[in-house]
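A protein chain is absent from this complex, but the other protein chains hold their places.
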Amino acid sequence: MAEAKTTEKKIPVLATQAVENDNLKAEIRRLKSEGYRLVTLTCVDLDEEHVDLLYSFDKDLEMVHLRMQQPKSTPAPSISDILFGAFLVENEIQDQFGICFDGLVLNFENYLYLEEEVARTPFCKYSVIRKDAQ
Amino acid sequence: MAKTIIPFGPQHPVLPEPIHLSLTVEDEIVTQAVPALGYVHRGLEKLCDIRDYHHMIQVVERVCGICSKIHAMCYCHGLEEMMQVEVPPRAKYLRTIWSELHRVHSHLLWLGLFADGFGFEALFYQLWKIRERVMDINEATTGNRVIVSVNVMGGVRKDLSLEQIRWILSELELVESELKALESTILDDYTVKERTVGKGMLTKEQAYDLGAAGPTLRGSGIAQDCRQLNYAAFSDLEFEPVVEYDGDSYARSKVRYRETLQSIDLVRQALHKLPDGEINVKVKGNPEGEGVARVEQPRGELFYYFKGNGTKHLERLRIRTPTFANIPPLAAMLPGIELADVPVVVLSIDPCISCTER
Partner (left out) sequence: MFKITPMTKNILKNLITKKSTRPYPFVIREPFEESRGELYNDIDNCIFCSTCARKCPSQCITVDKEKGIWTCDPFVCVFCGTCMEACPTHCLHHKRTWRPVSGQREMIEMQGTPPKSKKKAAAKKEEASG
């Protein structure tokens, strides 16, 4: 078996464009009008307080990623009113990471995958415990 | 007319896997469809915490039972790009051959199930009889029928001998001729057309906005195929994405039928061009950084996201399967059709629910 060629190793970085909560929707609208298709959202657990939300878009097989750092305690703006296709993945993130989405058009309220007796968010290293709103 | 809510699934004769749809019906016409998932959720993405990245190949193969090879290929392809490993050309070709064989058998399986879905059982048996030859090729060359486990990091584990290549070519000849004998039944039969033409319309704009993938997207007139990204050996092979413009269930089944023939052709091209040499390289080190990979599955575009932290366990693995992307379009297709056509339309996106929920 031949050895893999090891040229100078550099850590691969995903080229992303940083967005904030305030300008997320404007960016999504811009991408939509430019003819980009939503591929998916990816949620990455960072630390106790934050997650990364990656919005991946595609146009003619070229990908564009938006990155938004989101505190776990505040709800993220939902893009499902602009792109209906995002509702499923936003519900999934809600289930797995406990991030709430504001203005989700079709909200399963944490019960897309999870059963009602599950009170923790299974994909987080530091789990967010669900409590009923007072 | 009062509104009625009819539950469709999770147990339904046409559904091989469980998905639930709440159909709001007025008279016999569906006005709203709300999907509900969660019957086969396994949390496979999270397994990357306890299985190292070599073991994860066998885990991602089990995301989908039908296109397991393509999942493993996507995973390996993505990580190899991240770790800057150059895969030997023969391994690339072998990966292409097996992945296209998977597409052939997946499409034949679907065409059969679809025929069964609208009550054409004779066609179902015929198509599955043809599919059996492809399954035999898989078993004879890799050792397993469905979950073939041939991918490893840095290449493949099995090689094809000249004798096997000759046998595959002769078997494919038979698959092609048997399938072509059924062409007029699949495409022109009265029963087929009556049940599929004009059912489950999805316009080009809708398909694009809702993020449809694969044959659902191409059936609506958008020529986008991830194989054009030239992963594995696709850069050396000639093919054109299959497109149909009608956007109904018939167009989607036509796309899949034509793709089956196209895949047979691609396997043949790859077998003829198969270069000599090594079939794998040793991969050293652990993945670090971030990366994405996209390949074309039988059901559409498959998206993987990786995040490594320099240990043998990946920090995050995200799998977006094509059916996951095709569920919002399905919810848009259903309103306006008759209740009796719902099973056909649901099947027309080729739902793979265990893929969707992982």
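As written, the chain order gives the labels A and B, with residue 1 at the start of each chain.
Quick note on the criterion: a contact is a pair of C-beta atoms (placed from the backbone, for glycine too) under 8 Å apart; a residue touches a chain by one contact, two chains touch by 3 or more.
From a predicted model like this one, the values you see are computed outputs, not experimental measurements.
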### Message
What shown chains come into contact with the chain that's not displayed?
### Response
B
### Summary
Missing-chain contact, candidates B:33, B:48, B:83 or B:147, resolves to B:147
### Residue numbers in subunit B that touch the chain omitted from display
51, 54-59, 62, 122-123, 126, 129, 132, 136, 139-144, 147, 149, 157-158, 181-182, 184-185, 188-191
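Simple rule for what comes next: only the chains that are shown with their structure count from here on.
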### Summary
subunit A partner, complex, touching residues on subunit B are 34-38, 41, 43, 45-46, 81-86, 88, 154, 208-211, 224, 226, 228-229, 278, 280-285, 288-292, 294, 301, 303, 305, 307, 315-316, 318, 320, 324-325, 327-329, 332, 357
### Query
Any idea which subunit A residues touch subunit B in the complex?
1-7, 9-14, 32, 37-40, 42-45, 54, 56, 60-61, 63, 65, 83-89, 106, 108, 111-114, 122-123
